[in-house]
Structures are given as structure tokens and as C-alpha cells.
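Before anything else, here's the structure in question.
One protein chain omitted, others in place.
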Amino acid sequence: MNIICLVKFVPDITGFTYDYHASAMVREHTRMVLNPDDECALSFAFKLKEQHPESLIHVVSMAPSSVVPHMHDLLRLPVDRGTLISDPLFAGSDTYATSEVLGTYLKSQEFDVILSGSRSLDGATSQIPGQIAQMLGFDHMLDITDIDVGRTSRTDAVFSIEGEKETTTWSMQLPGVLSLARSSTCKLPYPSYADLQKDVSDKLTILTNKELGIDSTHIGLEGSLTKVVHTYEANSRIREKTVVEADDEGIEFVFSYLKERGFV
Amino acid sequence: MKRTLILGDTGLPKRSNDLLEVSNRIYDGKKHESWLLAFSPDQENLPEGFERIILVQDEGNICEDARYICAIIMDLHSTYAFDAILIPGTWIGRMVAPRLAKRLQVGLVAEINDVKTRDDALEFVRTAYSGNILSGIAITSSPPIILSIKPGIFTWEQKSGVNTIIQNYTKKLQSPSSLTCLKRKQRSVSYDIRDSKVLVSGGGGAKRAYPLLETLAKALGGEVSVSRKLVDQGIANRTIQVGQSGKIVNPRLYIAIGIDGAIQHVEGLRNVETILSVNTHSDAPICSISDVVVVGDAKIFIEKLLQRIALENEGTIHDQYRGERK
Partner (left out) sequence: MVRNHKMENFPILIILLYFFRNFSIFIDITNMAPYHKDKWVKYLFGLVTQTLEESVNNEMIIEQLKTVLKPTQINTNSEDLYDASADRYKKYAKARKVLDVPSPLAIVYPDSPEQVRDLLVFCNTNQVNVIPRAGKTATEGGLENWKEQTLVIDALHLDRIINIDTYNMQATVQAGVPLQELEDALRKDGFTTGHSPQSKPVAKLGGLVATRSIGQFSTLYGAIEDMVVGLECVFPDGHISRIKNVPRRSGGPDIRHIVIGNEGTLCYITEVTVKIFKIYPENNTFYGYLIKDIDTGIKILREVMVNGFRPSVARTYSEEDAAQHFYHFHKNKCVLLFMAEGPEGIVKATGEAIEQAVEKFKDGIIEQVDSKHIENWFNNLNWSQQDIDDEFEGMKEHDSHSGFTTEISADWSTITEIYHNVIKRIKEDYPRYHDLTLLGGHSSHSYINGTNMYFVYNYDIHCAPEDEMRVYHHPLQRIIVEETLKLGGSMCHHHGIGKFRNEWTKMEHGSAYYMLEKLKEAFDPNGIMNFGTIFPQEEGKKYQ
């Protein structure tokens, strides 16, 4: 099988810190990590490759060039090639413009299946895979928790989804887009000690818009159809802490608090 | 007059009208029409408050076919030209919204939890970085406005009666989708706290109340987890332990009952949206990272909260009964 694995590197939110004096999130020390859902997607790519040893895994990411060391780390695993789509012109792209860039690139590629994560840790809006599926005219499924690699071939995929109430098993014709949800069982293999230092730069292609040739009005800030106009901190835990007693009044507060947020 | 289309929530059809609140906020309370696209085999279960409900008789699994739903919305939009299309941020909604936005070539703000107006311009708010950051987002493309809405955030209250026209959608479209559901299985009771959305977690101070944790967890649609103390004392199994030596969890709601909050425990709470802690001391370390602190006895708290939830549920049953008679 020809597998394309779409991955994103996201800021590690555990490294997020809050500057109470400047009332701002300190992001300069933030470290990038492979988005956990995407890690699951890649781990299923490896499982598919185990089942179909002739498979080729191609990891594709759109990101600033600072993620090159992370791409190299992935290429030290059983990944056959990597493509990093990176151009300052893409900076500021919203999901619409991002899927435009990725979709344009993917149209030029041959593959049987695109694997991606369902949600990203930073945005968590699950838009890119669906929009890419739309651009390519493929089926797409979100929140997949397991791929039945034995029953998956170049023409059909079988997978299941653990919903809140039921587990459903599906089949889908390929090519198509499968988005994996993070689950506790996903784990990437380790590179060997010798491979840790291996130069894998020849497996990585870095593409700019020069190669892709997308109309500059369709990318970056100009190509975006949404715009972040205001950012503020949601981390108000310490400031907004409400203290109540375990009496009727307190319970009423807790109850409405839970109800407002849809837990009751 | 402005016209909004709301995609029905197939999981909780009666709650589909919560999205009316979003529509109201967009049009700032000004008169506008709201339509609902619903998939329902029975007409009894339809929500109130819509000017029009377009009812798709769901034979097979249309309500689980994102491409089919997109096709219906596209078809309706070509006739009725909606100004806004609101999609619930459910599993299927999260597949429909991006496709639809791409087909209509408009911007999409996904999983919003607030609508604001700033300098006469609409701003849609969503969280990012597991709730650490809020972004106010403007849509720069021409209408329709497409949004997906985080479930459980908005609630709509009926102010005046609306006459609802129910219109059956009879057109048979060809779904391009090859998706087939092969099997459905009710989820088994065993759970992994790493996948839980709601955790009711007990520590040393919840020893006496331990059997009640599960009752509360069930009432909130969640599961039970514990801190190390209860594992050490042989009360709970290590598989449900949160923390450095246990599991790192990321529920939306974490209720810490009788947990002191040693750093090793807090380590396990990296991506929790809301923390509610119940403790006899308000200066326990866990309290400083809690959104709500309840000072008091664990057992009393749980019992009282359960009573309050039970009271609410009785009310709901009562409402439904009334609804059926109407």
C-alpha cells in the first residue's frame, strides 16, 4: 500500500506557562511535539506496513522549517520518505488556506490511503482532513480508534470507532482519508541507537510554494477566510477560583456550574 | 429577513434548539428565521422554537453520512440561500462542517463557545491549546456564515411561541459515500481513565465515600479514578490511578474528592479543562489549580449533589410527560 501520513507538530502544552505580571502566556520556551492523534495515525501506518510489507510510508507535514529535527526523528523510524511543505508565504494560513496547500500537494501524489489525526492539540477543530477529503473527492472518517489491518487492502479499509455509547465497525473504499483519535494503545517504536545519529536528510524533501505554484492570493493571510482578531488567556484558574461550602447553597452553585457546562 | 439553518443533533434531537441561542447572538436578538434540518423517523421528538423544520426521513444511515448531509444542505442552500449555517460539534457535525465550508468556499470557525460583537463586527470565540487560550475569530468571506458549535455550551430559553412549519424533504439524492457500517456493539463497562471525559476522583479523604464515587460518576456520565492513597490502602486498583505513577488523564471535568494534590498527582492532570475539588481544607495544594473549591466533607458533598441531580432528573421526566400530552 502507498500510505500518506499527514502529521502536525504542535506546541507541547505542558510547557505552557503563564506570566501573571504580564498577563500573558509565555511561549518562548515552548517545545514542539508530534500531535498525539497524529502519533496514533503513524503507529497505524506502521501496523499496515507490517501487514503489507511492500507498503511505502510517506509522512507529509506543513510547518515552519524549525520542525526539521522532528521530521528527521520520524524518518529514523520505518518511514520511507518525508515531505515538509514550508514557506514563509504560508505563514498565517487559516485552516481553509492550509487545506488548500496540502490538498494541492496531495493531488499530485499517488497513494491508497491518507492517515491523519482527528484533532490537533493546539487547534482541535478537526477541519483539515475533512477539507482535504472534500478537495480530493474522497470519503473521510473521523475519530477512528482502530484499523483492522488484516481486512484492509489497497481498495478497502475496515476500522472501528469507539463512541460514547457504542463501538461501530465500518468499511470504506480506498483511496480515502482516515483520521485516528488518540487512544492509550498507540505508541511509536524506538529508533535504534545507531539510527539516532543517522543522517536522514536525503529522505526529506522540503517544498516551497515555488514548487507547488499556488496562486499567492489563495495562501497565507491573504488566502485565509477567517482571521484571529483577538487572543486572550483562558487560564484563569487561580484568579477565578470559586470557594463554596458543602451546604445547600454550595451544592446549588456546583450543580448549576456543572449544568451550564453540560455535565448534568 | 436573515435566515439560519441549523443541523439537528441526532444524538439529542430535542436539544437541537440550543443552537437557536447562537443564531440569536449572531443577529443580536433582531428578527430572523431559524430552520432546522432534522433526521427523524418520528415527528414527536422534534424540538420547539424553529420557524421551519425540514425533515429527512432517515432510511439507512443518512444521519451518519457526512457527504450525503452536505449534499442535502447544498441543495437546500441553492434554493433558500441561508445567511448562516450552524452545525453542532458532534462526531458527524465535525465531518460535515469542514466539507461544507470547502464546498461553499467560505471560512469556518469550528467548535465555538461564544459569540461576541466587537466594534460592530462579529467575533466567534473558541478555545485552543486544551483550553489554555481563547481566540476571537472573524470570518472574512462573504455569507453564509458557517460555524460548528461546541456541544453543551449554549442553552436556549423559549420566550414566545413559534409556529413551526414541518416540511418533508423528499428528494432522493445519490450519496457518493462508500461507507458501510458493518457492526454495532454496545460499549462494555470496562474503561480506561485516559479516555474518560468526566472523572470523579477520590483520594485519602474520600476513603469513607469511596462506594459513592461510582454513583456520582455515573450520574455525570463519567468514570471513577483515584489518587495513590486509595491504591496504597488496597481500596482501588492501580489501573485507575491518576498521577506520575499512574495515568495522565485529560477529561473535560475532573472532580477531585479528598485529594490533597501532591505534585505527583497533579502531574497526571495535564490537559484537564475544569477541576472541581472537594476538600476539608481550602488551602490544600489542589485548591490552587481548581476552578471550584468545595470546602466540606466528601460524603456529604456527594450525597447532596446526587440528591440535587435526582431532583433535576425528576423535573426532566415531568417535562417530557407534559410534552407528550400536548
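Remarks
Labels A and B are assigned to the chains in the order they are written; within every chain, residues are numbered from 1.
One rule holds for everything that comes next: contacts are C-beta pairs under 8 Å (C-beta built on N, C-alpha and C of every residue); 3 or more make two chains touch, one makes a residue touch a chain.
Predicted model only: the values in this text are computed from it and were never measured.
Taking the complete complex into account, B:Asp232 is the one of B:Asp28, B:Asp75 or B:Asp232 that touches the chain left out. In the complete assembly, the contact with the undisplayed chain comes from B:Ile248, out of B:Leu12, B:Met74, B:Ala138 or B:Ile248. The omitted chain makes contact with just one of the residues A:Lys8, A:Lys49 or A:His70: A:His70.
Interface with the hidden chain, as seen from chain B, comprises residues 228, 232, 238, 243-248, 261-264, 266, 283, 285, 288-289. The omitted chain makes contact with chain A at the following residues, 12, 14-15, 17-21, 26, 29, 31-33, 69-70, 73, 187, 190-193, 196-197.
The rule we apply is simple: only the chains that are shown with their structure count from here on.
Computed from the mean C-alpha positions, the centre of chain A lies at a distance of 22 Å from the centre of chain B. If you check the complex, the residues on chain A that touch chain B are 11, 13-14, 16, 25, 94-96, 99, 121-131, 133-135, 137, 139-143, 158, 160-173, 176, 183-184, 224-235, 237-238, 240-248, 250-255, 257-264.
Residues of chain B that touch chain A in their complex: 66-67, 91, 94-95, 97-99, 101-103, 105-111, 118, 121, 123, 126-141, 148, 151-153, 155, 176-187, 192, 194-195, 197-198, 219-221, 247, 252-253, 270-271, 274-276, 278, 282, 287-297, 300-301, 304-305, 308-309, 312.
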